[in-house]
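All protein chains but one are shown at their positions in the complex.
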Amino acid sequence: MDVRKTYKLFVNGEFVRSESGRAYRPDGGMVNVPRGSRKDLRDAVRAGRTALPGWAGRTAMNRGQILYRAAEMLDGRAAQFVELLGGGARSRRELDSAVETLIWYAGWTDKLSQVTGTVNPVAGPYFNFTIPEPMGIVGIIAPENAPLAGLVRRLAPALCGGNVVVALAAESHPLAALTLAEVLATSDVPAGVVNIISGQRKELLPWLASHMDVNAIDAAGCTGDEIKAIEESAAGNVKRVIKVADNEQSPYLIAAFMEMKTVWHPIGV
Amino acid sequence: MAITKKESQALAKQTFEYAPAPEAIDHVKIQPRYGLFIGGKFVTAHSKKRFPTINPATEQKLAEVVEADEVDVDRAVKAASKAFDSWARLSPSRRARYLFRISRLLQERSRELAVVETMDGGKPIKESRDVDIPLSAAHFFYYAGWADKLEWAFPNRKPRPLGVAGQVIPWNFPLLMLAWKIAPALAAGNTVVLKPAETTPLSAMVFAEICMQADLPPGVVNIVTGAGKTGSLVVTHPDVKKVAFTGSTEVGKLIQRAVAGTGKKLTLELGGKAANIVFEDAPLDQAVEGIVNGIYFNQGHVCCAGSRLLVQESIAEPLLEKLKRRLSTLRLGDPLDKNTDIGAINSRAQLEKIQELVESGIEEGAELYQPECVLPARGFWFPPSLFTNVAQSYRIAREEIFGPVLSVLTFRTPDEAVAKANNTPYGLSAGVWTDKGSRILWMAERMRAGVVWANTFNRFDPTSPFGGYKESGFGREGGVHGLLPYLELN
Partner (left out) sequence: MATALSLSHLGSLMRGVRSVDEVGADERAASLAKRSIKKSSKLWALDLAIRCMDLTTLEGQDTPGKIAAICAKAIRPKPGDASIPSVASVCVYPLRIADCVEHLRGSTVLTCSVATAFPSGQSFTSIKVAETEQAVHAGAQEIDMVIDRGAFLSGDYQRVYDEIVAVKEACGDAHLKVILETGELGTYDAVRRASILAMAAGADFIKTSTGKIQPAATLPVALVMMEAIRDFVRETGRPVGFKAAGGIRTAKQAISYLVTTYETLGADWMTPDRLRLGASTLLNDVLMQIDKERTGAYQSPDYFTVD
């Protein structure tokens, strides 16, 4: 007889119930999942803001090692996730793809600025360089299909660059996201760097999109209508809204969540 | 008074003795003899010649290794060639995973490797533990991440590996030099035959074990031990497409001649006589640390060592006073003691070279300063030393000593510093100490050296390209540029 798990939100490095106490059963199934509220979202953003300086301030190699550790932990739970995703070859491929994505981005943390940063040959005795820096708090909406790999494809580039994340799990299949939280919790990811909230998209999305302390939204998992609404709300604090094809994988996707800072300094004796 | 004057004086007289703090070595097992690592396992060599490797701090024999002959080297290259076909065709992300595994294994066995490195080479345990081994693991981690991203490293190119790389490395940073060679070569899709230095083969032997633990496909990495002759066989083997050498300029030139006209790609990382330049506005105490680190780190067995101090005349006196005082706090002794700052000289041969050059300095008229130093009875030792009253023409100012010996010269203006610093056939590194940012950049622009350290020295990172100008060699190791020597860009 199984000891059944209670699924919880992942906020500030802890597994918590929704402050609203509400739950829902995804897809009319038999498992209760927390129905996150705007206050849960608010708490997650606060946790992210507190965690940001530490995460952004780590060495690139350290962030890479942590992402690689997440791959180690995820791969170690392959059987669990394959079952969670429905079993079979397709689920196995999704799990493998998620592990692969984590490893791929783990290897970018210490190379990004070599590919997207520049030394600029200005006309004058000045040393001038451009380096990428994290934007800050990135709100992520997980795609409804590929509930594990789709979320990982969104998380990894944002984290790679030193951002912190508040993610909305796929509404119809949230269990993979909430279990992924367990993987992250055991991968030396500092508290608050990744926060995962399950719940109803229609309810939570407006709060995320209008939050004045969120710096960017990854809208790859959204419909056209949703994107329009997000972009309108985002104007409130000039949030960056990033729309990319779900399957794209490139350092420019990491750079999409980076600000570019240019510095000048005279060269003279 | 908290205590009587008499008590106070008595206390002050008791100098703070640091009791021996030996690193535990009981968890480390060095085999009495090693074979060659070819085709994924240790094999019996064709050559019957063996030679010992000793601990230069005690002169005790640690193990015996093979002096690989022509047949052995041929076997290794053939194994590498055979492995190349499948290694190059593996998916890049698969290659990446092997390299990530190696990186993690190096981290897992880090203390063991540090102890072996210190026993075999003589460097202080705190250096092998805190610098050599972590940087080696980091190097593999960095290049693992490039293996499946080569199309991003070189826009609009389709990079392809070269084939078998023949690599010969020196004794001053044995495992780190191995990492600098093997990691980018494998990430780029090549296979390798590597020859460690004859006085420091052991960490390479442990690395071979790590390759087996990582299930690395057989033949991707092959390690053949030996001395100059074996090295020569490796670099001249017709099936070796790429040669990478780190060592003396003298041998580098021999290799360059030996591979002339063969079409082999070549990179060389050779000697140096770096100038460490201190301006009058430099933060002095930190500059002293940088000078000390620059020449006494690893007993000065560093190609990029700051072996010439160029100090602006206006602060020469206070700087030298601080420097001499600082030398007296350096602890020389058992490399396995955690408090040791200066370990053993790597070999008798190297010790004799240092002694010869130091004598020449005295003869030519320079003034030698050495702090009081008790040298252990057995082993090879040289106290940290500095020469003042040095002219540009003295041998100690021109020739690479590769020991803990600093030559001090002065300058008056930045232009003079530039001229003196560049006045050498070498060009590996330079140090600049000043509080003024614009001057740092101005000096960096003018240094004819591949690495410029400003307000720091001897800083290495896998992301940061390292290599020389002029007779310090060509090619870069580290960073994106470190991939270039191992690829055909197409």
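We just call them A and B in the order they show up, numbering each chain from 1.
Definition applied: a contact is a pair of C-beta atoms (placed from the backbone, for glycine too) under 8 Å apart; a residue touches a chain by one contact, two chains touch by 3 or more.
This is a predicted model, so every value here is computed, not measured.
For the chain that is not shown, the touched chains among those present are B, taking the whole complex.
For the chain left out of this panel, the touching residue among B:28, B:284, B:368 or B:444 is B:284. Touch with the chain that is not drawn comes from one residue among B:15, B:156 or B:393, which is B:15.
Interface residues of chain B facing the missing partner chain: 1-3, 8, 11-21, 126, 130, 281, 283-287, 289-290, 329, 338-339, 435, 455-456.
Here is the rule we use: only the chains that are shown with their structure count from here on.
Chain centres here are Cα averages; for chain A and chain B they lie 40 Å apart.
Residues 93, 96-97, 100, 138, 141-142, 144-149, 152-153, 414, 437-439, 441-442, 445, 462-463, 479-480 of chain B are the ones touching chain A in the complex. Partner chain B is touched in their complex by these residues of chain A: 60-61, 64-65, 68, 100, 103-104, 106-108, 110-111, 114-115, 127, 250-251, 265-269.
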